[in-house]
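One chain of protein is taken out of this complex; the other chains stay put.
Presenting chain A:
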Amino acid sequence: MSATLSTAPLTSPDASPRRRRLSWPAWGWSLIGVLAVWALIVVVRPGAPFDPLAQALTLAPFLVLVALGQMLVITLGPGNIDVSVGTIISMASYVSVAVGAAAGPTAGVLAAVGAGIAAAVCSVIAILLLRVPPIIATLATSLIVSSATLLLADASRHSADAGLRAFVNAKILGVPLIALLVLAVTIVVALMLRHTRFGLSIIAVGQSARAAERAGIKVWAITALAYLLCGAFAGLAGGLLAAFISPSTVLGTSYMLDSIAVVVIGGTLISGGRAVAAGAWTGALFFVLLSGLLNLVGWSIGAQNILKGVLVVAVVVVSAAATGTGRSSLARLRDTLQIRNKNKETTHG
């Protein structure tokens, strides 16, 4: 019966036009999460309520950059994921510093972006030419990249350029300059997804690669571009983090899982076909604030990670039910209860 039931949701009530237009934004839940965690921090440590938010705004932009790239890849549809972003960040931090010392900080950051793209080229070749599943392909890429990182770390004798360091720490009216720049990047990505051939093509491929191919979209080119952009974003984040923190072989480690979690919490469909760029911000702020809160109350890193994992699952269930785009288990449960109640009425009445 399971196979036959699968066609039923095609015309289910979720699909009514009105409901979609008035629906709660996909990033709404994560925004509520941000406000709730912020409120908790203020309760735990009263005084200077805007401090934790300002602190989060200095850390979140890097995570947002990585998450935007990850979002493009995840939007390509089932199975698409880039698990190499963490190691790319670490490698790019060394590249940024080494090239920066020789040719100036701008060249350093550009070289970091280039290193990210080069790593993504490995993934793209494996995915498109060798037809390796993306999770395996990007895992292989991350092994290559971490070896390269170790070589770079052995040769590294430099530290980040002072100018670049000043740039990533600069503030305008108390707001980090980097946050404003990443906000601009986010807006560009959001507009690109809605109004360009590339953006719409990514979303079409994510809904159904077969249908997109028959509609005349070059699926391979779109897939390649999305992974390359993801690599570029990770490289950029790494190049900037080199100056904000310092190059390290474990600099990017936490970004791999965090970027995926942020994308999902932000409202992007994990099954592809719907990207929510604004959600990268609400998701990243939520994550950074949550870490701050848990550090404040003295949770260990291990316990924090367990909570993050639970949160990701909870958010997938709740947000899918709330926005009505995916039929989550919660929505199904609700439908079942409604039917049961109605049946009770009819049998009694």
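What we mean here is this: a contact is a pair of C-beta atoms (placed from the backbone, for glycine too) under 8 Å apart; a residue touches a chain by one contact, two chains touch by 3 or more; residues count from 1.
In this text, contacts and distances are computed from a predicted model.
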Report summary line: Of "ABC transport system, sugar-binding protein", "ABC transporter domain-containing protein", "Peptidase" or "4'-phosphopantetheinyl transferase superfamily protein", the UniProt protein name belonging to the chain not shown is "ABC transporter domain-containing protein"
Report summary line: Missing-chain contact among A:R131, A:R157 or A:R214 belongs to A:R214
Query raised in the report: With respect to the chain omitted from the figure, which of A:A204, A:V262 or A:L293 is a touching residue?
Result: A:A204
Requested in this report: Kindly note down the residues of chain A that lie in touch with the hidden chain.
Outcome: 1-8, 10-13, 15-21, 195-198, 200-201, 203-204, 207-208, 210-217, 269, 273-274, 325, 339, 342-343, 346-347
